[in-house]
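Below is one structure, written out as structure tokens; comments come after it.
With one protein chain held back, the other chains of the complex are shown just where they sit.
Per-chain numbering from 1; labels A, B, C and D assigned in written order.
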Amino acid sequence: MTASTATETGAAIVKLEDVHLSFGQTEVLKGIDLTINKGDAVSIIGPSGSGKSTILRCINALVTPQSGKITVAGTRVDQLTKESERIQLRKRVGIVFQQYNLFPHLTVLDNIVLAPTKILGADRTATVKLARELLEKVRLSEKADAYPGQLSGGQQQRVAIARALAMKPELVLFDEVTSALDPETVGEVLWVIRDLIRDGMTSILVTHEMRFAEEISDTVVFTENGRIVDHGSPQQIFHTTDNPRIRQFVGGLSGGGRGAVRDGEGI
Amino acid sequence: MTASTATETGAAIVKLEDVHLSFGQTEVLKGIDLTINKGDAVSIIGPSGSGKSTILRCINALVTPQSGKITVAGTRVDQLTKESERIQLRKRVGIVFQQYNLFPHLTVLDNIVLAPTKILGADRTATVKLARELLEKVRLSEKADAYPGQLSGGQQQRVAIARALAMKPELVLFDEVTSALDPETVGEVLWVIRDLIRDGMTSILVTHEMRFAEEISDTVVFTENGRIVDHGSPQQIFHTTDNPRIRQFVGGLSGGGRGAVRDGEGI
Amino acid sequence: MSMAVTPKTTSTSSRVLRYIGFVAMPLIVIVWSLIDLSLGRELVEWIPYLASGFSMNILITICAVTLGTTAGVTLGLMQLAPFWFVRLPAQIYVQIFRNAPALVLIFATTYIFPFEIVLFGNYLPFPDWVKAVIGLAILSSAYIAEITRGAVLSIPTTQWEATKGLGFSRLQALRYVILPQCVRRSLPPWMNVASSMAMGTSLASLVGVHELMHAATDASTAVRRLDFTIIAYVVVMAAFFTLCYPIARLTRRLEQRFNAG
Amino acid sequence: MQDMNLTGLFIDLMGRLGLNYEFLATGYEAQIWRDGFITTLYLVAVTIPVSLIVGLIFAACLTSGRLWLSAPVRGFVELTRNTPTLVQLMFSFLVLNTVVSNMLGGAQNNPLSPFFWVVAVVGLHVAALHAEAIRGGIEAVPSSMIEAARGMGFSQFEILRYVQIPLAFRASLPAIVNGLISLVKSTTVGNAIAVSEITYASIMVWTQRDNVVELMIVLLAFFSLINFVVARVGSWVERRLAIPGYGL
Partner (left out) sequence: DATLDRIKGRGKLTVGVILSGAPFGSIDPKTQEQKGYNIDIAKALAADLGVELETVTVTPPNRVQFLQQGKVDILIANMQYTEERAKVLDYVPTPYDRAGGAAVVRKDSGLKDWADLKGKPVCISQGSNYAQPLAEEYGAIVKGLPSQPESLLALQGGNCVAAVHVGATVGLLLLDRADEWKDYAIPFPTELIPSDSVIWLRKGEADTQKALDESVKKLHASGKMLELAKENRLLNTKYLEEENKKLSAK
């Protein structure tokens, strides 16, 4: 474990204040408050449908809440009205999804190079160099010219991470990046994220890998039913919490996913 | 755990003797010997590409080995030459795949009823009754008229199991039935299989859920690289084996999938 | 979020268009006829003649599309057969007839089929419209064969695998599982074929059928008014539109129905 | 001279088979007929790119989600798909063209030739077919992939340009090739407004010589040849653009 208690490494880079969001009739976020400092690694855990992905989408301006304040790196995200402003924000906040969604018609290298050159207008030679460095980082140097269809799921997901990093984001959001992977390839993706966080990248992870969340996070946030039920150091959430719901979720198979199957309870 | 040591519950229903199989140049099965008795539950575990799915396909006559004997319920599967004979066999051996592959254009009920009525020529009213019982068993009675697209992955997989059972098979093969599911819905599918096995259905499971395999199997088979490296009671394979490779696979994240993340090693 | 917005806007726009489509052209015809009453009278006089022509277009369209679909699906499946002696003839048929202009195919039917058949000493006329049906059915079957082949190939192999696992034979799998799923995928291109067959019926005059295009020319020739010639064209367009557009809408509705399922 | 002899030989040979190609020996008819081949090829060569480019623009409008862009295009697509191309062409040439002439102060100032109208009407008609096919392809791009691109800061247009169209184009290529094959055949409507393509030339010959069968055989062979080439090029492009791991 790298760090465990409160989050005072730097200034707040993400701040959500009383964020409410509904899709049509269904209220999905019912007042979210969350502060994340520069350099932090925050994990969000919680049952399916509790609003984890939606929180990430709010931060990246992919959805706009009905009320509440969202500040990301000095920008009031909730007040952005123009799509072009949202695009500006998204260039600074990387996001990686469960379905890695590489562009199947481009090689691995082109997948990484496309956005920086076309969206940021970066120089191609420099970007290719950066891309190769990133591929090295995710240990896929030899796959630069392969197409996504020729890679395993774990390899694709690592490319997706490299693609997000190529935009040199100030913050990266990971949404269940290992859920679609077969059990044996989960490990390789988690290695990459662990390295990133060790290098000091600010990141927010939604994950079902409890053990992993415990190891790498500075703060763990537990959401349920559109609310943040509790947050604290991994030690607090995973071991010393009094909240019976969290204990159950963290402990049982039906609540905690595969991450929990070996500790003997819950089946 | 229901039963643990050797397999003497009944007569052999499946017998593989020195089965060799190649796809083109690549040798996938390199001499498989396996005996399964009536009423047994056998789990096959092992790393990706080790030939687990291929073993199931051989038993169901979906592929034919180059050499070796396969006997299933008295039929010499390896000697079947006509497609119609293979179809006869498949009617008696159910198989459920990782991608549940329900027929998207039919309701849940019709998915289950289609094969028995059209293939076995069973009476429709009786089959519908059976289908409703099976849906009850997999706890989906209320979804009889839904379309597959309207169900979650876990629900679809349970329908797929019901569909296989509707053919009243003598033996059911499960090929990583929970791998494509998100962590929270794995449990519901495993419940159904556990119930089935408790009811005495002969079944062969390929699975990555070690804890589950340990709990429900009579025998666990460990495959690697086209060979059966070891087999025995769950106690033997998971706890008392001397084989370092199996220890590593069962114990480490990189080897054992998510089933292992909570026991503190491997990350 | 734009995902959530898109279907809504397209549905409003198509609702607006639905009405415009049906109303616009007939409206032009009516307003014009009312402004110039002598033209209107002329048109009213000719409507029965034009209508009798158009009934042939409808008849031929329905028969040709039905026949072409049946034959096309069969040919499409033949193209996928595991035996070359089934596959090859179907492939050759499709390549030849898909590439041939409708004009040539319809004309060829006059050449190939007699105008009457002698049956037990009785002269039975071989109706001209049947020739047009055959010509168009040949063309549409070649197209539909390709559509069917494409649709079958686009069904995930895992579906075939599932049927195998349940003990379906190849034909049973096709009949109960694969083809029903092909319907949705094939609907839009099928509609394209159906509407081009409807348009193709205007070539039926080549084999001596009294159809709308020809009737409109007859009418223009007889009336000898320039404005009548023009309004006759608008009437022809409106007629074909009323024939094809409902089919187009129906297929889109079906498409959505299957999407929901 | 050599040429004349060859023609003569051909006519003679065909004559023995009961096919009348005697017009080839004449001046005027042989001339328009030979020109007909060239005009058709030219027409096809011009109309194909027009239909592809306009089809792409139409598809972009249809999927833009903006009513003022999609509604007119949808209206046009339905109109052109559901009315005979032949009538559209005659209407455009005999009515619209006259209107244009009047606006420009006389036919002599009107630069729009019958050839232009064939390219416009057939090109736009097939463009509508392409647009529907490409729209299907665009809508089939998984929404999660679009969200991934949006999450990276792509604008709507950039998503279309770099993600949706490349994928949709591949997915709809077979349908597009189908559209091009019917385009080649549709150029024959040009005869209705006296564009001297090959069917027009054939009509002019067979109305005088009544050798319809002979000319139909040539038409069949000629169009089959062009379409064979189109289909070949189509499958070549399909292979060139194929990407591993995707059955696109």
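Heads up, the rule we're going with is that a contact is a pair of C-beta atoms (placed from the backbone, for glycine too) under 8 Å apart; a residue touches a chain by one contact, two chains touch by 3 or more.
Keep in mind it's a predicted model, so treat the numbers as computed, not measured.
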Of D:N97, D:S186 or D:S224, the residue in touch with the unshown chain: D:N97
Given that one chain is not shown, which residue among C:R87, C:R170 or C:H210 touches it? C:H210
For the chain left off this view, which of D:I11, D:I203 or D:A242 is in contact with it? D:I203
Return the single residue from D:A107, D:A140, D:L225 or D:L241 that touches the missing chain. D:A107
For subunit C, which residues lie in contact with the unshown chain of the complex? 45-46, 48-49, 52, 107, 110-111, 114-116, 205-208, 210, 214, 217-222, 224-226, 229-230
In the full complex, which bits of subunit D touch the chain not displayed? Write them out. 20, 22, 27-29, 90, 93-95, 97-98, 101, 106-108, 110, 114, 191-194, 200, 203-204, 206-210, 212-213
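Here is the rule we use: only the chains that are shown with their structure count from here on.
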One chain pair leads in contact pairs, namely C-D
When the centre of a chain is set as the mean of its C-alpha atoms, what distance in Å lies between subunit A and subunit C? 52
Using Cα averages as centroids, what's the distance between subunit C and subunit D in whole Å? 19
How many angstrom lie between the centres of subunit B and subunit D, each centre taken as the mean Cα position? 54
Sequence positions of subunit D contacting 2 or more other chains: 156
Can you list the subunit B residues touching subunit C in their complex? 60, 62, 83-84, 87-88, 90-91, 94-97, 99, 101-106, 114-115, 118-119, 147, 149, 163-164, 167
Residues of subunit D touching subunit C in the complex: 63, 65-67, 70-71, 74-75, 78-79, 81-88, 90-91, 94-95, 129, 132-133, 136, 143, 146, 156, 174-175, 178, 181-182, 185, 188, 199, 212-213, 216, 219-220, 223-224, 227-228, 231, 247
Counting only contacts in the complex, subunit D reaches subunit A at residues 142, 144-145, 147-156, 158, 162-163, 166-167, 170, 241, 243-246, 248
